[in-house]
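Heads up: the structure comes next, in structure tokens.
In this view, the complex is presented without one of its protein chains, the others remaining in place.
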Amino acid sequence: MSATRTGRKPPRVGDAPVFRRLLIGIVLVFVALLILAPLVIIGVEAFSKGWAVYRDTILHPDTQHAIMLTVLAALIAVPVNTAFGVAAAWAITKFDFRGRRFLLVVIEIPFSVSPIVAGVAYLFVYGLQGIFGPTLDAWDIKILFAIPGIILASMFVTAPFVARELIPLMQAQGRDLEEAATSLGASGWRTFLSVTLPNIKWALLYGVVLCNARVMGEFGAVSVVSGNIRGQTNTLPLHIELLYHDYQAAGAFASASILALIAVFTIIAKVALERQGAGRVRASDPSAANPAEKAL
Amino acid sequence: MKIRLDHVVKTFETFRAVKDVSLEIESGELVALLGPSGSGKTTILRMVAGLEYSDGGQIYFGDQDATDIPVRDRGVGFVFQHYALFPHMTVAENIAFGMKVSKVKREKAAIEARVAELLRLVRLENLGGRFPAQISGGQRQRVALARALAVDPKVLLLDEPFGALDANVRRDLRRWLREIHSELGITTLFVTHDQEEALDLADRVVILKDGQIVQQGTPQEVCRDPKSAFVMKFLGDANVIAAEVRDGKAYASGATIAVSGLADGKAELYARPADLDWSLQGPGIPASITRVLDRPDGRRVLATVETGEHLEFDVEPERAVKAGDGGFVTLRRAKVFAIG
Partner (left out) sequence: MRRNVLPGLRLSLGVTLFYVGLIVVLPIAALVFKAASLGPEDYWRIVSSARALASYRVTVLAALGATLFNLFFGLALAWVLVRYRFPGWRLVDAMVDLPFALPTAVAGISLTALFTANGWFGSILADFGIKVAYTPLGIMIAMCFTSLPFIVRTVQPVLEDLDPALEEAAQSLGGSDFAIFRKVILPLLTPALLAGVSLSFARCLGEFGAIIFIAGNQPMSTEITALLIFIRLEEYDYPAAAAIASVLLITALVMLALTNWMQSRALRYTVRS
């Protein structure tokens, strides 16, 4: 008698078998239709004209240039935003100063602003219509419709990524360790490198991975400031649009498959980092979903 | 409502939390399940409630087999260790919850009247509109009790009811819970790891160890006649002296005590601090005082026996003893248990 009863649990809310199966079924269908299908069709469409067309698209000089430009943008924007994220997290979590909370909200702004608005805003700084435009033009420095503009726009869009991963975590960890290290005579850099960094490395990497994915995929802001010059200022997402509107759907999807692959790797890296504990502070604490709340 | 557990077994993963426990709780009785952590006491309580299902054995409420009745139909009132008050409801709404969701429809006015009555019972008349986050721990405890009582449970179950409170509040609430029990006469089972709480409050104490009942009885029975070294130690401070049993007598470095039912061989002699006394002449256990701790109700003496064992006992406040004194420890009474 006892053997058959082992492991029985009283039902929790929603554990009725019919309801449970129905709900899982509905959710899985929608996940398949809304999330899985768009991913699958990229592969299907990319190879719809055969392997040769796929290879030719990827190897085409314009595609190659777009890939290079996308990688270049990431190579600059990601490290800069990482350095900024660490500095911001250190300032906000290790010190008390007036306006800390306000600063947190300002850092979050790029997340809520439409990328198109961001692009337009940059136009009014560096464009001919903008604040610095005439001066830059006089000195013959090209920022807009050139690579610097693309990188600046990418930096705006992804500015909060690293900071928002680090701030809740460093807030939760407090200042005791750093204060102990300082009291033992360690310098600021030494304290950061040997005490703080080991505790935040996974969260830092997590932020870097998400930041990188967004830089490489940014479309709206970049399309405003890039000028869309084929073979010159086209990043991969812009190149996709160009091919798509040129009625080269297979080529567009072939280029898209590269970005889709990056997205899949991003998710794999994300899951792996979450196993190391990254992203957890936020997961267990609703207040940390927005660092502004944690810092109070 | 009488509760009966019949050979109840519960296993978590591979860990046997409760091993073959049989227990009867008479109607109207107030019973404590007492044991250290991991002794299975909370698991037993949760099985009685229907919050866990047993893997073997039956649980009867009166003559009805309640083993498979889901918690919502079992008619128990459960007070959770951390109260589990609904944080988004006021105190009054918390208390009214059970009546509102009940299959038995009640008039709004009837619910309000009952809530007011319960608030009076738990002496929180003016706090009905507060949220749980706005009241103290002791007040939350009382709200949790009122909420459990609101559905007129057949049985009241409390999990470490005073565990999260500080010492003074605990003592007050203990007396008060006893009063409520006398007033309502509801069969009550509570879990605690605090022996003082169990002895103060319960009609009967059930002592558990490693998922099994090791002894049960009234506070007087378990205190006066502990059946094992575990119970002796668990119920309060005890001195342990190595002893040897020969022909119905236990010999421990200078002291002798009559025992019955023990085979010859090595044993341990257990004595409470109040069971020992100090004298300058023998017979007794030769010892020297290492420290004297002064306390409001007397003096606690720490002494070392020649064999190296440490003893603690209490003497009257007037007694002049000091560290370094030599003398003899005498036994007023003691318990002897065979080793192993």
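By written order: A and B. Residues from 1 in each chain.
Definition applied: a residue touches a chain if its C-beta (ideal position, glycine included) is under 8 Å from a C-beta of that chain, and two chains touch if they have at least 3 such contacts.
The structure presented is a predicted model; accordingly, all values stated were derived computationally and were not measured.
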From A:Pro134, A:Gly188 or A:Gly277, residue that would touch the chain that is not displayed: A:Gly188
Options B:His7, B:His88 or B:Arg175, residue touching the unrepresented chain: B:His88
Contact partner of the left-out chain, one of A:Ile67, A:Ile200 or A:Met216: A:Met216
Sites on chain B contacted by the missing partner chain, in the whole complex: 49-51, 70-74, 76-78, 80-88, 97-98, 100-103, 133, 137, 140, 147-148, 150-151, 164
Positions on chain A contacted by the hidden chain, ascending: 10, 12-16, 19-20, 23-24, 26-28, 30-31, 33-39, 41-42, 45, 83-84, 87-88, 90-92, 94-97, 103, 105-110, 112-118, 120-125, 129-131, 152, 155-156, 159, 175, 178-179, 182-183, 187-188, 191-192, 210, 213, 216-220, 223-224, 236-238, 240-241, 244, 249, 252-253, 256, 259-260, 263-264, 266-268, 270-271, 282-287, 289-290, 292-293
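Keep in mind that, in the parts below, only the chains that are shown with their structure count from here on.
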Touching residues (chain side chain A, partner chain B) in the complex: 1-2, 5-11
Residue ranges of chain B in contact with chain A within the complex: 9, 11, 50-57, 70-71
